[in-house]
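See structure below.
A single protein chain has been omitted from the complex, and every remaining protein chain is retained in its original position.
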Amino acid sequence: MSLANPQRAASRVWLPLVFAVGAILLGTLFGFGMPAYIVFVSTSVLIAMVSLLGLGIVTGTAGMIALCQLSFASIGAWILEFLYLKTPLPTVFGAASFLVFMVIAGLITAVLGLVIGLPALRLRGVNLAVITLGVAAAVDTTVQQLGFPDQSTAHIPRPFGLSSDPNGDRGYFLFAVVITVVVALAIYALQGSRIGAAWKSVAFSERGTASAGTSVRTAKLSAFALSAFVGGIAGCLIVGQITQVNYLTFTPINSLGLYVLSIVVGSQLIDMALFGGILFVVIPEILKQFRVPLEWSSVAFGVLGIQALTSNSNLGTGVRAALFRRRRLREAARVEAAGDVAAVETVAEAPIPTGTGRPLLIVDHLTVEFGAVKALTDVSLVVEEGTILGLIGPNGAGKSTFVDAIGGFLPQHTGTASLDGEPLRGLAPHQRARAGLRRTFQQDRVPPSMTVGAYLRFVTRGKADPAAIADALQFFGCPDASIPLSVVDVGTRRLVEVAANLAARPKLLLLDEPAAGLSHDEHLAFANRLRRAPEHFGTTILIIEHDLDLVRSVCSRITVLNFGEVLASGDRATVLSDPKVVSAYMGETEML
Amino acid sequence: MNIIIALIVGFSSGALYALIGVGLTLMSVLTRVVNFSLVAVGVFGAYLSIRSAPLLLTLPPAAQTAITVVIAVIVAAIVSGILGWVEATWLSEATTTARSAVTVASLLLLISLSFILFGSQPQPLRPLLIGPLFLVGQVAITKVGVAMLVAAIVVAIATWLIVSHTPLGVRLRAVSDRQTAAELLGVNVKALQVGVWVAVGAVMGLCVSIIGNTAAADATSMITLIIPGTAAALVGAFKSLPLTIIGGLVVGALQGALTAFPSTTQLRDWIPILIIVLFLLWNQRKEVWDVAR
Partner (left out) sequence: MRMTGIKLGATAAVAAAALILSGCSATSGGGGTSTPATGTPIKVAALSGLTFFPEAPQAVKAVFDDYNQAGGFNGQPLQYTVYDDKTDPAVSATAAKDALSGGAVALVGSSSLLDCAVNHQTWEDNNIVSIQGTGVDPFCFTTPNIAPANDGPYFDAFATLYDGSETLGYKNICAEVVPDNDAGKAAYQGAIDAWSAKTGKKLAYSDFSLTRGQASYAGNVAALKSHNCGAVMITEVGAAVTAFIGEASNQGLNVPFLVLTSCYSDQFAAGVSYGADIHLPAEFSPFTDPKDKSNTDWAKVMDAHNVPKTSFAQGGYLAAKYFIAILKTIKGKVTRDSFTAAAKAMSTPVTNPMVATPWIFGPGDTHQANKSAWPLEIKKNTSAWTSLGPWLKGDEIGWVDTKKP
């Protein structure tokens, strides 16, 4: 297993390159072997692929609805034409002009994409969809009124002096193949990188993303910018193919069609975006052969879209599920086995960690108000380095509010908090995470679109090497790094979350009910591991937990919150025998 | 032409946007969906209804008009109902975003179908109301504009009355807020949801019959009126009916004002969306995170 992994990792690096070279070879054969018309139409397939790849970043990977992908294409096309016709630059760059201008156009479009993405920082879901649709309509009329620089008179020269005749079409097809392959490779690489993980994470949970030390703003804006960049490139490719464009190529209705197609195929998956490109062009082409009006293709896309959305599936995941069914079963079996290990494995009972005695987190007079409601009043506590502090209290006592406030999610609080002597005031959640203050969530905030290993790499911000990741996973009896999180059950996902955050080796980790969803046996195993965690990972822990047995077995000190105030604080035995604490808990038990 | 006149000129289209916005907000509140197909179903009903004209030639003109409008309303209600049924059957537990994405797909479908069925040739879709109601100097306050504004306000008030003062309203709110709980309490969730779709579809069918071809003469351009309509609803964040009505009027007035100055035509299409985005960013400035906790 340990030997097989590096080999597999190595083959994963080379495999896309092999595919890329294969695709270019195939493209060459196709471009110079097929009839001219087929080659010309196939160039449209490639352009549709590039558009879908760009759209896949925002809608598929980062989970935002964007209905203006072709607006980006039209902006890119406009800039390319402008550079060709209204500036002296073509004489400077000569035969490479097209390529250079394409990159410039892409970059300027990316900046505009960034601006259009700005509202996404506060507006989500449908509100964002409406704004992107409004932008699409506005770009449409603006471009219509301005007109493209070619003004239907000039023709834009193709790259490297390619002509407009069938031979030029073949050459241009090859050019488009190379660009498509480069774009696909780049997006593939990005999706596997930290920024790609940030997109997937932000699509699932913004709070989870910030707590992993990644800026939500950067993640969202980079998705928009890159999507716009690729959209701009697609627009330039259209100009090169037709050598002349107008606003009708980029109407908002076509953007809608592209979006629906993106949903149908699941265009965040590279292969499916490529497949979608084929559908986008081939369905109308087939209709054309049968003399059916081309609008029927949009009808077909509409029906497919409704089908995909109502069945909550898409062609991409469907095809993959069918192809990888056996692998999934195998993976599921491995998860099962790992779960058994987690429950059964016994290690010598570790003692409750006692710490160094140095104060790590100092919270002073923390008060949080939601309007007239005081969620926390004058809470002060100290967490000593190397210990596990238990934060307990009945429902609604303000425990999670405390974690939110310390984690940076409630900047409006009063009072102070400092970590390792550094004041936390003014730091955003992702900055606190980077400063060594991590937290986990009561809710499931582990994005199912990643593998276990990718998630750990993301949360540790690339600091943990494969050995450290394997170590952290093994420490908590989590599934293997190559397992997709989508096949892992919710309880185990919470363990993976804990393992990931510990692998990031923060100074302090706030755990919000980490053991909810685990069986009793698993609870015991978890408690044993947690006791060893401060020493193993060099991390101090604050744990919120309802299960008093767990708290009693891991914490040296306990703080009890009730109605937002500290009811008792001190060492374990004293606090748990405090009559006030007992009555607070009894009250809750009676209510239950 | 002074700015006041220009603002009033945009009034009639603004009132139409307000009515569309009210329909959108209503559906968003009661059925958790931003219905991008809202105008499309109305247009579909109205354009199909005029196909009945050859069959009605023997009737007196008033009866012809009445029957055509009734057909438009019924067709729009049925098409909308089918969409609502799809949503209620397969996406009852889905997020607002997923539910709305379905209406994007159905919008694409309806646009293409209307292209195929009605083409982009002008159609004899005679407006029920035409002409100015009264004149303010040179400027006409149009009958259609007033009718749309009245309709928007009536729908808004009726919704408010039903939702907050009737047992039906209690159920509607229950269905929207806690669907599973409502189901457990024995409320027929599906029927209620489809009912809302049917009712709003019928209103849109009537609305399109009233404006006829004065706003845009072919089906596709008419369907795209959904864009300023969503802009209006966005001002109310798909929650507030009064803000939506104001939003519609403001968008219309801005468009009118900007069209009147040919030098600003480039800005005409951007200013409404810019103002809405800025307003929303201010309005939602506290929505830093995707979920409350």
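Read from first to last, the chains carry the letters A and B; within each, the first residue is number 1.
As a working rule, contacts are C-beta pairs under 8 Å (C-beta built on N, C-alpha and C of every residue); 3 or more make two chains touch, one makes a residue touch a chain.
From a predicted model like this one, the values you see are computed outputs, not experimental measurements.
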Residue, one of B:Ser80, B:Thr159, B:Ser176 or B:Asn213, that touches the chain absent here: B:Asn213
Across B:Leu135, B:Leu184 or B:Ala292, the one contacting the chain not displayed is B:Leu135
Considering the complete complex, identify which of B:Ala18, B:Val144 or B:Leu243 is in touch with the unshown chain. B:Val144
If I consider the whole complex, including the chain that's not displayed, which of A:Thr141, A:Ser193, A:Thr367 or A:Ser482 touches that chain? A:Thr141
For the chain not shown, which residue from A:Thr249, A:Thr310, A:Ser400 or A:Thr460 touches it across the whole complex? A:Thr249
Absent-chain interface residues of chain B come out as 1, 5-6, 9-10, 12-13, 115, 119-127, 130-132, 135, 138-140, 142-145, 212-218, 220-221, 224-225, 227-228, 252, 255-260, 262, 265
State which residues belonging to chain A touch the missing partner chain. 35-37, 40-41, 44, 141, 144-145, 147-148, 151-153, 155, 164-166, 169, 238, 241-246, 248-249, 288, 291, 293-295
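As a convention for this text, only the chains that are shown with their structure count from here on.
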With centres defined as the mean C-alpha position, give me the chain A-chain B separation in Å. 35
If we count contacts the way the header does, which residues on chain B are in touch with chain A in the complex? 28, 34, 36, 86, 89-91, 94-98, 100-102, 104-113, 115-116, 220, 224, 227, 230-231, 233-234, 237-238, 265-266, 268-270, 272-273, 276-277, 280-281, 284-285, 287-291, 293
For the complex, give me every residue of chain A touching chain B. 65, 67, 119, 122-127, 129-131, 133-135, 137-138, 141-142, 145-146, 205-207, 210, 252-253, 256-257, 259-260, 263, 293, 295-299, 301-303, 305-306, 309-312, 400, 404, 409, 443
